[in-house]
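I am attaching a structure below and will ask some questions about it afterwards.
Every protein chain of the complex appears in place save one, which is left out.
Chain naming follows the written order as A and B, and within any one chain the residues start at number 1.
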Amino acid sequence: MELPTLQDLNLAVTLPSMGLALWACVVLAVGLFLPERRRHWNLVLSLGGIVALFLYNLTLFDLPADRQSAFLGMYRADNFTAFVNLIALVTAFFGVLMAYEYLKRTHIDRGEYYPLLLISTSGAMLMGASGDLAVLFVALELLSIPLYIMSGLRRPNAASEESALKYFLLGAFSSAFLVYGVALVYGAAGSTDLSEIFHRVNAGLILDQGLLLAGAGLMLVGLGFKVAAVPFHMWTPDVYQGAPTAVTGYMSVGAKLGGFAGLLRVFIVALPAVSGAGDATGWQDTIALIAALTMILGNVVAIAQRDVKRMLGYSSIAHAGYILMGAAAAGSPDVRDFAVSASLFYLLAYAFTNLGAFAVTVAIEKDDATNPQLDDFNGLSKTRPVLALAMALFMLSLTGIPPTAGVVGKFFLFQAAVNAGMVWLALIGVITSVVSAFYYLRIVVNMYLREGPGEAQAQRSFLGVAVGLAAVGTFVLGVAPVLFLDLAQRAVLVALGG
Amino acid sequence: MIINGETIAFAVFAIMAIVGGVGVAALRNLFHAALSLLVALFGVAGLFVLLAAPFLAMVQILVYMGAIAILIIFVIMLTQRVAGMREQYNRQWILSGLVALVVFGVLLMVISQLGTPENAMWNPSAVAATLPDDAGVAALGADLVDANRYVLPFEVAGLLMTVALIGAIAVARED
Partner (left out) sequence: MEPAPLNISAYVVLSAILFAMGALGVLIRRNAILVFMSVELMLNAANLALIAFARFYNQMDGQILVFFVMTVAAAEVAVGLALIVVIFRTRRSINIDELSRLKD
């Protein structure tokens, strides 16, 4: 057996995800010895690691071809991975920042939160980088298991515990679908390596087309659960409502990012040649249908919600639908590159916006373990004008109104759908966006036009920093998208042998 | 079909797996359901042996039956007073049954497709009678830690165990 050299392994490019997991262990070990009054070191160390890896990750764009894979194909270090890493690190940054004071005032300041969040983030990054179905599967679990635990952190609060159990059971159920899908795809193609599967499908060397399709379908079910796509969304509102708010905020972006990174990676790198009608690949219609249902259901049901976290839960379902529209468009070969970059750009826009919205929700949450309601926003513009302004910006962005990140992202996604010949899907997207204005703007109305106490937590805080940074991100992506669009455009997935 | 030792063994283990599976899905008594999970797991372990995976059959018996199933039984014992030993099906059991039936129908349809002439899976002679030289426990172990193969998921699986350890303590610790 010939041993590969360290250079073949190319460990350096795996540093963003693997380094984050390693750093999580450091944070965990240090956290054990921190006395009560030095707990802020948890925050400092976590943020330090995230920022350092973020900067390092910037150097990983446009690597030369011979450095684009590590562990000999198991890990893909292309621009897609680098961009997913970018979004994941942003998400982790906000997840840590908005949790710090929240954990203290809800008395769940357990040291485990930070390492768990970092490891979960590294799982999301690894999903986007996976070059093999085995990596995809363990990465999915690495993303999910910490999230189950974090959802239940607010014990002995019954809602938090139930949310954790529900998330766990449905997560395990969906993993079982994913594994069975992997098994069938392996049975059809005789390999779990994504490029190898692509080559065999392309060359017609697979055992059976039906087996491959069934496997792909089951994997779609498993990943659909993760990203909360209809009809696999049932767990979302309950889990979002019961989990600690800071965790919900992190989960709403982190889990979706991992799910979509894995979904795009598998379906575009390994399975693009699954035959379908015309030029398009076989799975395009299925994903388009799921996207349509997800957009419609998420937006319509969100209207009826009074609980802010539950509403944002349905809103996150709706946004999964928009991103799925991009994934469906990527099924057409000539639109693929544009659709992938549109989806990635939207994920980044959604990360800033949604994390900002959750940071504000954390700020208005009372300490008495009740969930924030829409009426809690009443009169916020009088008591906390800056916070209200930021929240208004996030709501505009979620609706898709300029000058925000959301509108630019949606524009690209609609354009991708139209270019792929799915005008009907883009139309549904536009119509549901108009519907969504109803519930997003209700918060703005409550803040600016209604009278009320509109209380919020202390002003000068890490939470305030999180809100501010998210607002800046949302605004900058909205007025100067070119800065990130260039990166997103380069982050296309190419189905070629590694 | 030729009746030989392997067919008989397959039949026995398959019946164990199916009977156990029915027990898990349908038995009303929690404890009985857990015991039938053990039966199903043992049946599957037997099938592993027939499929030339004796090492994984041992792991199945040690990890699944020895650790996981026993842990489940412990938790049943711990919680039975609240959960009750008996359990009702939930109200949408007809719908649930339909969903499961559809899943099974689709899978069966797909798998029976494997019998077409160009597919070899129905044909025993397509399966190599002898295993390659690099099969066996040594190969499995080498592949897991071979940097050319599965060392990355192997490391990640180790990380996963760490997370589970931290998580179980973080969840269940009384403070």
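Keep this in mind: a residue touches a chain if its C-beta (ideal position, glycine included) is under 8 Å from a C-beta of that chain, and two chains touch if they have at least 3 such contacts.
None of these values were measured; they are calculated from a predicted model.
For the chain left out of this panel, the touching residue among A:Ala12, A:Val26, A:Leu165 or A:Ala437 is A:Leu165. By the touch definition given at the top, chain B reaches the unshown chain through residues 4-7, 10, 14, 17-18, 21-22, 24-26, 30, 33-34, 37, 40-41, 44, 47-48, 50-53, 55-56, 59-60, 63-64, 67-68, 71-72, 75-76, 78-79, 82-83, 87-90, 92-93, 95-97, 99-101, 103-104, 107-108, 111-112, 114-115, 121-132, 134-135, 139-140, 143-144, 149-150, 153, 157, 160-161, 163-165, 167-168, 171-172, 174.
Residues of chain A that touch the chain left out of view are 133-134, 137-138, 141, 145, 148-149, 152, 155-156, 158, 161-162, 164-165, 168-169, 172-173, 175-177, 179-180, 182-184, 186-187, 190-192.
FYI, only the chains that are shown with their structure count from here on.
Here the spacing of chain A and chain B, counted between their Cα centres, is 31 Å. The part of chain B that touches chain A in the complex is made up of residues 106-107, 109-111, 113-114, 119-121, 142, 146-148, 150-153, 155-157, 159-160, 162-164, 166-167, 170-171. Taken together, the chain A residues at the contact with chain B in this complex read 1, 3-4, 8-9, 14, 18, 21, 25, 28, 70-72, 74-75, 110, 112, 115-116, 119, 126, 132, 134-135, 137-139, 141-142, 145-146, 148-149, 152-153, 155, 164, 184, 207-208, 210-211, 213-214.
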